[in-house]
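Every protein chain except one is present and positioned as in the full complex.
Right, chain A next:
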Amino acid sequence: MVFAECGNPTFYCATFKRNIMAKYSIQVNGKKHEVDVLEDMPLLWVLRDVIGLKGTKFGCGKALCGACTVHLNDDAIRSCSYPISSVGDARITTIEGLSEDGDHPLQQAWEKFVVPQCGYCQTGQIMNAAALLKRNAHPSGQEIEQTMQGNLCRCGTYNRIKAAISAVAGTSSSASK
């Protein structure tokens, strides 16, 4: 059957065997949440279905598109493929917690360049870019591309995404706007 061949085999096989509910206390956007869920439930679905934070999006479920990107401490992770049982006491930051009122420099740049079209992938794009700038405030164009290649945009806003990140990073951009 087609379905059995999907995705990351190690992760997927593990999920089939573990149908145990467990209680977790996780820290999201500076707030503690107690959840009682399947222990292999990806963080994405804990955020969306259990805690009700809908800004993190589901795109592929296999860490292939980046729509579900959030921060685990300071690192960008694909929450669709990160089981709740692995979160521990790490700080989780989602788009809702990135800034007070959408005023993170990247969000401001996204507004300036009017980056989004449909907008669905953009929260994941911003979270991935924010993690990049945390570890490297001035990435080169090539470094931006290398990091952002994990985030798909079907509308094709790549040029403006790159321009917006470059503007914040203070590096040159080759985008058309």
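Following the convention adopted for this analysis, contacts are C-beta pairs under 8 Å (C-beta built on N, C-alpha and C of every residue); 3 or more make two chains touch, one makes a residue touch a chain; residues count from 1.
Assume contacts and distances are computed from a predicted model.
*Asks:* Name the chain not shown, per its UniProt record: "Transcriptional regulator, PadR family", "Linalool 8-monooxygenase", "Isoquinoline 1-oxidoreductase, beta subunit" or "Cell division transport system ATP-binding protein"?
*Replies:* Missing chain, UniProt protein name: "Isoquinoline 1-oxidoreductase, beta subunit".
*Asks:* Given that one chain is not shown, which residue among A:26, A:41 or A:167 touches it?
*Replies:* For the chain that is not drawn, the touching residue is A:41.
*Asks:* For chain A, which positions touch the chain that isn't shown here?
*Replies:* Counting only chain A, the missing chain is touched by 1-3, 5-7, 15-16, 19, 21, 37-38, 40-42, 45, 48-50, 52-62, 64-65, 67, 94-96, 101-102, 107, 110-111, 114-123, 126, 144-146, 148-162, 174-177.
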